[in-house]
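The structure under discussion is supplied below as structure tokens; questions concerning it will follow.
Note that one protein chain is taken out, while the other chains of the complex remain in position.
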Amino acid sequence: MASTDVKNTVSHMEMDRGGAFDFSNCIRNQAMCKMGATAPTLTSTGTTIVAVSYKGGLVMGADSRATAGNIVADKHCEKVHKLTESIYACGAGTAADLDQVTKMLSGNLRLLELNTGRKARVITALRQAKQHLFNYRGYIGAYLLIGGVDPTGPHLYMCSANGTTMAFPFTAQGSGSYAAITILERDFKVDMTKEEAESLVQRALEAGMHGDNASGNSLNVVIIEPNETVFKGPIVPEFCKRPEPNDLSYKFQPGATKVLKNKVYKYDIVESMDISH
Amino acid sequence: MACFNGITASADATNQMHSFKQAMREVSAKPDWLSARHIERQRWNPYSMEGGSTCAISGDNFAIVASDTRMTANDINILTRDAEKIQVLNDSIILTTSGFYGDVLQLTKVLQSRLHKYRFDYRADMSVDLCAELLSRNLYYRRFFPYYTGAILAGIDEHGKGAVFSYDPIGCIERLGYSASGAAEPMIIPFLDCQIGHVTLDEGYEKPALTMERAISLMKDSFRGAAEREISTGDKIHLVIAEAGKPIVQKFLPLRED
């Protein structure tokens, strides 16, 4: 579509009605901003995610802090997403976009596996992700590390929000990647053992969590091998624990709050329903 | 979470609708993604924000000042884990500032030199009340190119009582019982309002007195709480305690480092 067409359809609020994305509110929201409203902020998982391949397998890991601006929105956020039994994705960027993209990928890969009767390959997951993200020109804020083991061996790929992809033996992503990559660059060796790789990932994550404000709280690690996948976590490093407990206790005694008015309502229970499941 | 703030309900609904339609027309003629972002990039910005929080509590014969020691660039990267954001200006005046560290240093230097001059002129240390006014005016002299700082001045006044003065960036001054400034201000202030201001307690209910021990504990706890949820606050608490008739004590306490 030519850019003038895009502009026309967007301003007439007709683009993608009923499609995957609805842009009809773009113009309205900008008009509201023009009238003095402030737009809501998106929860962005400023993150440290790390992945390292070793002899015959792959270790991936992520911290668990989700931030909204300068506030920690979630201390135990799950950033290691399962795509198939042996393919995992770690995500950095906008939390909602990541959830949707990984959900779509895992669905598509499962369908593929059922249709072909074979295990999905990592490159398939990557291609699906990059085609989806490229279509939206980086407006879907998902930065992914996609890795796993398939019949052709362990693979690790990075996929950026605008659709750029690269293959790596080891890499880190997110706001804490600078700190994490220093550890990886220093200590990575080809053909490491599982234990070495796991400890390397853990150390790199700890560096990211320590050196980056937007990462922290705890870390999750997944170890993918041809026959089995082990998930470990949450692991809380020493510097992520409170060094000292609170001095005082903040319990309010009954009567501390003024009661303005008392009123008792009586209800007859006519019918009850079990909502536990 | 997703809601637009700032548009208040107006009685004049038709007028508002009219202006909204006007805004819609303007925006669709010239959408944001075609222009505004490029202009935004070119704006001159002499400021940066180094994060962190500071807080001060005053009592009958003491004043306590605390800040964290983390210095941050762009809210994300840690520049240093032991920055000094509290300056002890003399035996009874403590200055603590959050905001742009360049302005913090400049402001400290200006105040220090003025205090030094005062000592030569009057052969006595300046009192905290005087220094508070001085700081207010110095902030206002930069009304059209402000210091990017949230300052708090604390100390022991001439009557031996604790004093805390709070400022906005251009020198609006107010003497308060407690004050906070910086990234975690909106978290610390409600906590202190509850624990020191006792705004939620019933009038007849017994309120604990603000002793120095309690104030120190509250100060520590407010920073521990802020470090849990505010990303640019952490590493260490720098605690400065001024008690009437005693020398100023400084302490460092650990905070979480992630």
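Order of writing sets the labels: A and B. Residues in every chain begin at 1.
In the analysis below, a contact is a pair of C-beta atoms (placed from the backbone, for glycine too) under 8 Å apart; a residue touches a chain by one contact, two chains touch by 3 or more.
The rule we apply is simple: contacts and distances are computed from a predicted model.
The chain not displayed here is annotated in its UniProt record as "proteasome endopeptidase complex", chosen from "V-type proton ATPase subunit", "RING-type E3 ubiquitin transferase", "Vacuolar ATP synthase subunit D" or "proteasome endopeptidase complex".
Considering the full assembly, B:E174 is the residue among B:D91, B:E158 or B:E174 that touches the omitted chain. Per the touch definition above, the residue from B:M24, B:C55, B:L139 or B:A226 contacting the chain not shown is B:L139.
Considering the complete assembly, chain B touches the hidden chain via residues 5-6, 43-45, 47, 49, 98-99, 110, 113-114, 117, 136-137, 139-146, 148, 150, 166, 168-174, 176, 181-183, 185-186.
Just so we're on the same page, only the chains that are shown with their structure count from here on.
Residues 1-7, 19-20, 23-24, 26-28, 31-32, 51, 72, 75-78, 183, 195, 200-203, 205, 214, 216-218, 220-221, 224, 228-232, 234, 253-258 of chain B touch chain A in their complex. Across the interface of their complex, chain B is touched by residues 7, 10-11, 26-40, 43, 46, 65, 67-68, 70-72, 75, 175, 178, 209-217, 237, 239-244, 246-248, 250, 252, 255-258 of chain A.
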